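Yeah, one chain of the complex is gone here, protein chain that is, but the others are all in their spots.
So, chain A:
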């Protein structure tokens, strides 16, 4: 009975990517449907405009629903051959991405109604595929999966920026973005191949395990107990006991963790089928008195495998068994999660409790013998220089994608050239999942390298991008390029709070990201809804700063909301932008980065200039001639007012978003 339920859980665990699976299948289905209707001559080339946007937002809403109803989240486990991590951090970020992309799809759906009718359903396909890539990137636990997710969303981005085929600016920006993206992925691949060559694995937790073994105090001469030699080249863990026990034991064996995992499941299946346990391997390796049982890779110990193993151990009733079990906090954590997990409530608790007690006995046994479970790697064997070069290259690739200051030159042209809706998407949504990947790299796998060598460079890059964003925007007359500079400086603040290296900093970074996304939605909604009143539609959609003159006369509420959003981006007190900026600075001061925080506060004052100048253009120009815009409809007004209201409400009650990420960060740590 118990075995069957365990197998159900096992299969459920493989289904933990249900939102992504649903999204990809529905994208495929949707494309066939749309192609067969839109390109059919017999049907008369039906125009699919509003409907496809509705369908796209429906897809994202349904995957959001799947995400919210995922019970497997508390297991905090690794799925699909450990390539996917399913923790609360990925849940929170995926939630935010889904919500913002639904808002994005709604905004562009409404804004497209005033434009000439075109049959471009491909745009929705591209948006949903890039959302899929961003969702996959949030839960990637492996450099290969992360690379593929980055490629998935950035290929969609290249096409989205070249989407307006009759505009040479759009084509140029798409090509530029493509070349820069190819450069960035070359850096990523080179870095990850170096990491693989040095450490033998690409899974983030393996890398973390490697560094944690490096940082253990070295004890070279052990007389008693176990020893593990962690071989960085092939990640094989070979285990044998110390000299005292060595005579009693058969020869040690070596295996890769994946083989061990397969072996484990294989044996479990056999036991389920035949109720016997012909584990040739274990019987080969156990003597009369001792059972040597190596489970060493960190990721290997997760919830189910540990249950399987302990269950098997109990069944075998070895009286004098000695178990070597790599013991990690996650093991206990998974058991505590076990109690919350509703479908497991029927399983007999006794067997698990007994296995836990056996587990504690084992650990006590080790304490009695004073035998360390893990022995450190000899540091002379490993050279970390090459690994840090690989880490550096991967970081450079991510910085190019995030447009952090020395790598930001592409973003200005791409933002200016691509269609407005695409710029909207670039500016608002993809940053969060790239930061999640950066966090997993810097704080999970390469924490040692990051803290020892790279933290100061991260600070320098953050200050540099704040500098570039503040000074570059001063001269700009084009609104989209101005927004590009503003986005660079905001990324600088994000990186500043990211690189402080403590929990509050990361928490502040995610909080900042969420607020930045909301205010970006608000700004771009206003931008998209400003459609000029002209007889002939022509293709110039980009706005210069002077185009906003007299908006307060033609549409005072819209001007007010735009001014409020700009105040929030600048960080003026009654709005939520103030709260996040002061949070970032206080975190930086708390981690005693005084010089950095003083410089960035001064630069933030400078960058306030161009926001205030926009407000001056909106309200205090003495001209009588200005552009006229189409009056906005009820739906648009509703959307904009909800977004603008959230900027005020979140300032007085910021706990909603704060708590979401609070839990995520603390569980992740």
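As a working rule, contacts are C-beta pairs under 8 Å (C-beta built on N, C-alpha and C of every residue); 3 or more make two chains touch, one makes a residue touch a chain; residues count from 1.
Following the convention adopted for this analysis, contacts and distances are computed from a predicted model.
Taking the options "NADH-ubiquinone oxidoreductase chain 6", "E3 ubiquitin-protein ligase HACE1", "phosphatidylinositol N-acetylglucosaminyltransferase" or "Putative MO25-like protein" in turn, only "NADH-ubiquinone oxidoreductase chain 6" matches the UniProt protein name of the chain that is not displayed.
Touch with the chain that is not drawn comes from one residue among A:19, A:129 or A:404, which is A:129. Touching the chain that is not shown, out of A:61, A:148, A:545 or A:612: A:148 (per the contact rule at the top).
Residues of chain A that touch the chain left out of view are 17, 24, 28, 31, 80-81, 83-84, 118-119, 122, 125-126, 129, 132, 136, 144-145, 148-149, 151-152, 155-156, 158-159, 162, 165-166, 198, 229, 231, 238, 240, 251-254, 258, 380-381, 383, 385-386, 389.
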